[in-house]
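Entry: chain A
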Amino acid sequence: GTLDDVKARGELICGSNTGLTGFGAPGADGTWTGFDVDLCKALAAAVLGDASKVKFVPTTGETRFTALASGEVDVLIRNSTWTFSRDTELALDFVAVNYYDGQGFMVKKDLGVTSAKELNGATVCIQTGTTTELNLADFFKANNMTYTAVNVADDSEGQRQYLAGACDTYTTDASGLAASRATMADAENHIILPEIISKEPLGPVVRHGDNQWGDIVRWTYFALLIAEEKGITKANFEEIAASTTDPEVKRLAGLEGDMGAKIGLDNEFAKRAVLAVGNYGEVFDANIGESTPIGLARGLNALWTQGGLQYAAPFR
Partner candidate 1 sequence: MNEQAAQKMQVSDEVAIQIAAMNKWYGTFHVLRDINMTVQRGERIVICGPSGSGKSTLIRCINRLEEHQAGQIVVDGTELTSDIKNIDKVRSEVGMVFQHFNLFPHLTILENCTLAPIWVRKVPKREAEETAMHFLRKVKIPEQAHKYPGQLSGGQQQRVAIARSLCMKPRIMLFDEPTSALDPEMIKEVLDTMIELAQEGMTMLCVTHEMGFAQAVANRVIFMDQGQIVEQNEPKEFFTNPKSERTKLFLSQILGH
Partner candidate 2 sequence: MAYATETPKENFRLSMLIYDTRFRSMTIQIVVLILFGLALSWLVNNTIDNLAAKGKTFNYNFLWVRAGYDIEQTLIPYTNDSSHGRALFVGLANTLLVAFVGCILATIVGVLVGVLRLSKNWLVARIMTVYVEIFRNIPVLLWILFIYVPLTEIGPEPKDFKVTQPMIDALAIEAQGGTLPPDAVTTPAASKVLFDTVAITKRGMFMPKPLLERPLGSFSIGDFTISFSVLAALAVVAASIWVNAQLRRKARVVQETTGVRPTTWWKSLLILFAPLVLLLIAMGFHLEVPAFPVTEAGVSQGFNFQGGFTISASLLALTVALALYTGAFIAEIVRAGIMAISKGQSEASFALGLRPGRTMSLVVLPQALRVIIPPLISQYLNLTKNTSLGIAVSYLDLRGTLGGITLNQTGRELECMLLMMLIYLTISLIISVGMNIYNQSVQLKAR
């Protein structure tokens, strides 16, 4: 299976975006950073014991699923929406949701629009090849409105056109809108409308049929969530592991049970993942959280204990 391939290769190949601010992009020195990228690193740390043993293959909206299906990448961690048809027809498995997103609209303040329901007849910039196109059509239809679509190739183009006034509103996942707005010279002149017109559960994808590998990806991700739940961070992991009495934490630290062996890894895989990138909250805060220029609130992505949707199955 994929696990053996990865081990034999000594490197994890992660399908990533060609560049999406905050989620995954190469920096000036060529190292990739971002929210999705950190999950890849955690996975590499869990499987290979080294967070740097990961190669990022940029994929476009059109090539991403094929790249995964053909085995070109081991896992696709690249803001891909989990839908029925992708899960079934494309023979892929979405193993978790690492970011709950939803499609929103951004407009200029001086347009005088305060709700997406007032957009009848507007020109809408939208990225092609994504689920957002379908959502948009459905939303306008449901509200008995019409629109003109400007199908743009990528996010930066969409943003440019929106700013230039080539469209009245730009629609994409709310996280993307926030990121775009954050970098605008006149951010105060733009508002993101309150309506979120779709559910966009984004998460890692693996090939259908390789359940062991799917489990590894899922539980590596859950490990990060559980770590946050338990208040474990990169910094205090060793400390807590040494002192804890919580059996779940002990299992997470590999001190108890044989969780690792059951999915073909060693017992410390979860520990390595957390040590490599920190817990879910740390990853979030470091890449897209409120302290970053992108400044996303946790919102739906808060832990279930804090009113969010991020909920990991028990690590037992």
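In this section, contacts are C-beta pairs under 8 Å (C-beta built on N, C-alpha and C of every residue); 3 or more make two chains touch, one makes a residue touch a chain; residues count from 1.
Criterion applied: all candidates are chains of the complex that A comes from, given by their letters.
Remember, it's a predicted structure, so these values are computed and weren't measured experimentally.
The candidate touching chain A in this complex, chosen from 1 or 2, is 2.
By the touch criterion stated above, chain A contacts candidate 2 in their complex at residues 61-62, 65-66, 69, 85-86, 89-91, 111, 119-123, 128-130, 133-134, 136-138, 141, 147-153, 157, 160-161, 164-168, 208.
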